[in-house]
Every structure is written in structure tokens, then in C-alpha cells.
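Here the structure comes first, spelled out in C-alpha cells, and everything after it is commentary.
Note that one protein chain of the assembly has been removed; the remaining protein chains are unaltered in position.
For subunit A:
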């Protein structure tokens, strides 16, 4: 009996210690040690930075770079980034922000280091003017991010499938097939009639977004929101025009109906199930990753129907929560320098936003072996300096999601075009109000 209480005391002490241990476990922090500084870079898609990291680490032995997120799509990446920012921890030291989401992040600039306080003002001349301005807050006093790439648009196509369908395969001849979107549709009808077993294009939503950004860039300069941040989804003729053109594409049965970025979309790349895909510069890296080495030399790049356009492009920002801000800013400056942008372009194809880089022979003379040696530098770079940016409003991503879903319902035959348009407008308004 004498032993029993003591044993119980021990048990009580153990229980209390466990409780303490559990609570203490929650407060653990990662202290900056004496060793090399580890910088985390958060990206999505294909930024093409691997070689640049190696170079940077060799030049700066005190820095180790870890990257997260290559290959993830934006829909997975952006919620995570937002949660990290809201929670005050978890974000990388350098984070990529896509143009459609930049406005939302800019609305809460306190989350980011003001790069103007760290000598970024001198770099202004290194970026296309609109790209630089896009990184500034509305009052112009804080610079959230430095530009990485812009998304000049072309049309990527499968030479082997074009040949099978009896269409020209040489890129200049292919460009001549479709000066306008109706010409593109006419070509698609010829392609479909040849019954190659493949669809003419991957899916309607990406094509819709391409047409929209192109039309908007060439007219008002805004898409779902006007520059006073008023939702104009139902009154902006560019939106309606892009919608109607996309409906014609769907009507003609050209779409393979592969939901963009889905597993099926990736399989369709691998199995050569479609012949063309609207191709912002950064898409070339995505195609290469999805279609794999087996399709090397089967792809080529032609001009996009219509006239130019810009889709996508990102900025690099440094969150205030970073424990190594100075080092992170230095790395962000390096990655967005003309040299960094050229390196990224060579690796994965994102088109530089730096005029110096765009003029560099490394870009103007660049070819891409995967795309049959297409002169990607000339195709994407030529129009880049005259690109007209499209203004993105505060809830751009949510509104775009609704409109693209409406397009998708028509593509899948769940709605007719008129119902789809009603859905697009109603749901977009609802999303904007949330």
C-alpha cells in the first residue's frame, strides 16, 4: 500500500509534464542559426529558376535556396499563399504573385516589404513601364513586387496532326491560315473533317480567356472591371465578343472539352488528343512538362489569331513575415534582373518583362528545340514591348472563375449559349459582392 501513492504521484507528475510538453510544443519557433541563411521561394507552374539558384548560391556561399511549388497550378497556390499571409507565418521569403491576384494583394500592402525602401526605385528602367506600375500600390508609395515575366500570346500546334489532316505544317504558312478567329474556326472545321482522332483545341475556357484578354487589350484596356473598379462583365463589349467567338468554336465542335489543368487535360497532351492550344509564353514550359519528351519536335508555334495580347505574368514579392528580408530582397532583385529573366526564359520560356532582356541577343535569337526549333524569342518577344496590358479589378479571380465556368457548362452541353451568358453575368455579380 505504501508504494501505491508514490506511484500515483509519479503518474500525476507525468500527466502534468505531458500537458506542459504539449503546450510547449505549440510555441516552438525556428530561430535563425549561425549557419547559412535558407531562403524559401514560393512559385507555381514553371518559373525556370533552378539554374539561377545554383548560380546565386555559388556566388553567395552564405545562402541556401529552397523552392516550393513548381508544377502546382495557381488555384492550389494562391489560397495557400493567402493563408500564410493571413496567419503571419508559413510564407516563403520570396513569393510569386500572378497578375490576376496582384490587385487583391495590393489592397493589403502591409503584408509585404516596401521594395522602394530598399533601393528598388533605381531598377525602374529595368522593367516595361506598365509592368513596373502594376507592382505599385494605388497611391504609388509602395512597391509590392518586381516583375518577372509577361505573357505574350501565340498559338502552339501539333505538326504531326496538321500533316495527318492535310494542313500546312510550316509555321509561317500556319500563321497565314488564321489571321482572325473566324479563320481559326474555319481551319478547325477542315481539321475536324479530316477525322484524325484528335480535337482541334484542348478546351474552351483557355481559348476564351485568350480572346478576352486580346480583345480587351486592343480596345478598352480592361476586362471584367473598368479602371474605376466597377464590375462591367455585362456591359463591356470585349467580354461579350470573346464569349460569342468562344460559342462559335464550341458550336463547330472543335473543342476536346478537356478541363484546363485537370488530369484529363494532362492525359490529352500525352495521348495527342488535340492539335492546337492558345499559348502564352509561359505555356510552352507547361506543354513540355505535360506532353513529355515523347512529343519533342512534334510541336511548333505560330502567330495567334487576332492581334497579339497578354495573358499572365507575375511579380516577386517579399512578405513582411520573412526573417531574412535583406537577403530575400537581394535574391528577388537578382531573379528579376535582365540576366535572371533571360535565364528563366531559356529554361522554361516565361517571356521577360525587362526591355533590356527583350533586346538581348540571347532572347531575340532564342529558339526552342522542343518546339521544332521555333524562334520563340522572335515570336513572343517582338510584340512584347508594345503589349497593351489589361486592367484587373479587385475580385478578378473570383469573377473569372464564374464566367469561365459558364463557358464550361455550354461546352459540356449542360447549358445553351444564352443560358450560359445569363449564368455568367448573375454568378459574376454574386461573386464580386462576396
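By definition in this document, a residue touches a chain if its C-beta (ideal position, glycine included) is under 8 Å from a C-beta of that chain, and two chains touch if they have at least 3 such contacts; residues count from 1.
Just so it is clear, contacts and distances are computed from a predicted model.
Chemist: Given the choices "Cell division protein FtsL", "Putative membrane protein", "Metallophosphatase" or "Sugar ABC transporter permease", state the protein name listed in UniProt for the chain not shown.
Modeler: For the chain missing from the view, the UniProt record says "Sugar ABC transporter permease".
Chemist: So one chain is hidden, and I want to know which residue out of A:54, A:83 or A:163 touches that hidden chain in the complete assembly.
Modeler: Of all options in A:54, A:83 or A:163, contact with the hidden chain holds for A:83.
Chemist: With the full complex in mind, choose from A:50, A:264 or A:359 the residue touching the hidden chain.
Modeler: Within the whole complex, the residue contacting the unshown chain is A:264.
Chemist: Applying the definition given at the start, please give the residues of subunit A touching the unseen chain.
Modeler: Counting only subunit A, the missing chain is touched by 5-6, 8-9, 11-13, 15-24, 26, 73, 75, 78-79, 82-83, 85-86, 104-105, 107-108, 110-111, 205, 257-265, 267-268, 271, 273, 395, 397-398, 401, 404-406, 408-409, 412, 414, 431, 434.
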